[in-house]
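Input: one structure, supplied below.
For this depiction, one protein chain was excluded, whereas all remaining protein chains were kept in their positions.
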Amino acid sequence: MKTLKFLIEKEFKQLFRNTLIPRLIVMFPIMVLLVFPWAVSFEIKNIKIDVVDHGKSSYSKRFTNKVASSKYFILNDTPLDYQTAMLNMENGETDMIIEIPVSFDKDIVKSQTSSIGVAVNSVNGTQGLLGSNYIMQIANEFSTELRGELINTLPPKSKASIMNMPKIDIVPQYKYNPELDYKNFMIPGFMVLLLTILCGILPALNIVMEKENGTINQINVTPVSKINFILAKLIPYWVVGIVVMIISITLGYVIYDLWPAGSVIAVLISAIVFILSVSGLGIIISNYSETMQQASFLVMFFILILVLLGGMFTPVSSMPTWAQTIAAINPFNYLTKTFRMLYLNGSTLSEVSINLFALGIIAVVLNGWAVYSYKKR
Amino acid sequence: MKQFFAFVNKEFRHIIRDNRTLLIIIGMPIVEVLLFGFAINMEVQNIKVAFYDPAPDAFTADIVERINQNYYFNNLGYMQSMDDMEEAMRKGKLDLAVVFQQNFQEDLVHSGTASVQLLANSSDPNRGSISVTYVTAIIAGYQQEKTELMQIPFQIQTDNRMIYNPQMKSSYMFVPGIMGLVLMIICTIMTSVSIVREKERGTMEVLLASPLKQGTMIFAKTIPYMVISFIDFIIILLLSYFVLGVPVNGSLILLFLVALIYISLTLTYGLTVSTLVDKQVNAVIFSAITAMIPVLMLSGMIFPISNMPKVLQAISAIVPARWFIDAVRKVMIQGQGLFIIWKEVLIMIGMTIFLLGVTIAKTKKRLE
Partner (left out) sequence: MSKKVIEVSNLTKKFGNFTAVDHITFDVEEGEIFGFLGANGAGKTTAMQMLCGISMPTAGEGSVAGYDIIKENELIKRNIGYMSQKFSLYEDLKVWENIRLFGGIYGLTNKEIADKTNLLLKQLNFEQERNTLVKYLPLGWKQKLAFSVAIFHEPQIVFLDEPTGGVDPAMRRQFWEMIYDAADRGITVFVTTHYMDEAEYCNRVSIMVDGRIDALDSPAELRRQFNAETMDEVFRQLARKAERE
């Protein structure tokens, strides 16, 4: 126990003597939480659209204006032909093209239906889907307007059918997040990201560093036990994690007015269990690496997997079954879920306890492996 | 010149001897491209939907069936009460609740209107709003059919075409992003760590007095890394094409050129990092943070740049991966040529030159 005290003293001294890391612990959360939540959004709006209007008639111009003034679209250009519009799409200057036929006005007045050609850049699949949906909505609205104006030009039977035209009213209610603010959904994710990076990378490099500069031998010939050695390596990073967490929660409140709807203590407790797992993983990587380069590639490898398959950016439920199995042992996934439930849904500690339990098991396994894989001989 | 090649040779042998690191550098992109290519799906799917229909009729049953059949939804069935709905949603077991009014069919036929309420779990607002959009489209389609039967006039129809990615596969958008991310991380760490290591150890090569000699040495060091990274790129490309089914519609040579420029850019960035830090640990952290986070967030890899506030769009312009990913998407998926991507190419070259300048300036300063 006393040995542990001396070792921890040493680790903290070294940590604070590093020029970069202490500053990073404070600055990095600030930078990340200040800047990046504004970048996140999957919403499809401000779609750049080109309108190729072959007829330039009154109805087609009206339709073009309708599109231009829609909140979904930004009118980029009104080229004379489709080829020019296509060039714009290839250039990336426009995302969508609609082509209004020459006969648009005539069709409406005479045969009462008309058709518009739509081309969407669907490299971003969601953009393709939603873009075409929005245009259809606008077309439907336009249709309704026309009916209202031109109803008196129709024979009585048609008139009657319009009167009775079925219209299903759809009333959406966006629960838990009526403003559809993506930031609130992502900020808990960013907190997990911060913890993963700071408490994952640093331990992963620590032991390798001692291997590289030879001090590891000096420690191995002493009676210091594996457990004490590893604990002394871990504890400073647990402290770092808690500090980062406190800074993050504060920033979330100060900048975004975001405070857990559930218990803030529960947030800290879950964070701590997570920190235990991710730092344990770092130590394991350090134990199996001989050089800094190896350790850094390995830790980045694992961190990328933890983050990208952790449900922060893309939902776990959209993944194939085998990937969901990986998510089942991914601590990032559990903490993100837990934070979101605590922050947004107002869940209680008991409601997130399953996630905590999973995190706990992962932590025990990883730390056990960390101690086991450290060889004094 | 001969000396130069001797150095390059030495560096090569040095790297090859370290099989473990080599294995990681080659294996890492393979595993990750495959993993993410298959697992990441930006589409909203598996939407858990349930229905509350106290007085079911033919129409509501019809709508329910259409939603049930739809690929994006997992039908959980009918719920007994609104309270059940709320609880299930709060626990995360339900994504979308569809609530029909009483006398749906009757009202629609006789008075022309009926209503449906959609309660969407919008903790994830993307998921919430897209779920609503899907159901709205399904119901609108149903409504449309009924309308057509009645031959309602003044219909504006739209004739949709999906360009470049007709099946709207996520991987088309995402895979170029993975390329940019992985290459940047590997290259930046490779160079920065290896140079700082020499600095730390005080090894002779880096501490040579003459900047020109030092520059040549460093350049000699980077060449093997360039080769390895390029091999990585080829492997990723092969996997994307053959295993993930991402097309290569444009010129392969152009793609290689773009990759080469990007690799040079990221390796140079690693060199710049090495002039800013004095310990290997710091080189790794600095590289990891600057190579990973801005790329994930701002390069257009996941989140569309056009949605971002102007300030962030400006910052995105200095993230090297952004230009690489743009260029790769245009060449690979859209089949475009140099004529279209000249801007991206020039910017990347410009960045490389700039970083090189910074590195040289900082190194000179240190030697004085």
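We just call them A and B in the order they show up, numbering each chain from 1.
Keep in mind that, in the parts below, a residue touches a chain if its C-beta (ideal position, glycine included) is under 8 Å from a C-beta of that chain, and two chains touch if they have at least 3 such contacts.
Nothing here was measured: the structure is a model prediction, and the numbers come from that model.
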Neighbouring shown chains of the undisplayed chain, as defined at the top: A
Of A:T153, A:T215, A:T250 or A:T348, the one touching the omitted chain in the full complex: A:T215
On chain A, residues whose C-beta touches the chain left out of the figure: 2-3, 5-7, 9-10, 13-14, 17-18, 213-215, 217-218, 220-224, 376-377
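Just so it is clear, only the chains that are shown with their structure count from here on.
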Whole-Å gap between the CA centroids of chain A and chain B: 11
Interfacial residue positions of chain B with respect to chain A in the complex: 18, 20-21, 24-25, 28, 31-32, 35-36, 38-46, 89-92, 108-109, 112-130, 132-133, 135-137, 139-140, 142-143, 146-147, 150-170, 172-173, 181-182, 185-186, 189-190, 193-194, 197, 277-282, 284-289, 292-293, 296-298, 302-304, 306-309, 311-312, 315, 326, 329-330, 333-334, 336, 340
Chain A residues within the chain B interface of the complex: 18-21, 24, 28, 32, 35-36, 38-46, 48, 63, 89-92, 108, 112-130, 132-133, 135-136, 139-140, 142-143, 146-147, 150, 154, 158, 161-178, 180-182, 185, 193, 197, 201-202, 205, 209, 212, 290-294, 296-298, 300-301, 303-305, 307-309, 313-315, 317-320, 322-323, 326, 337, 340-341, 344-345, 347, 351
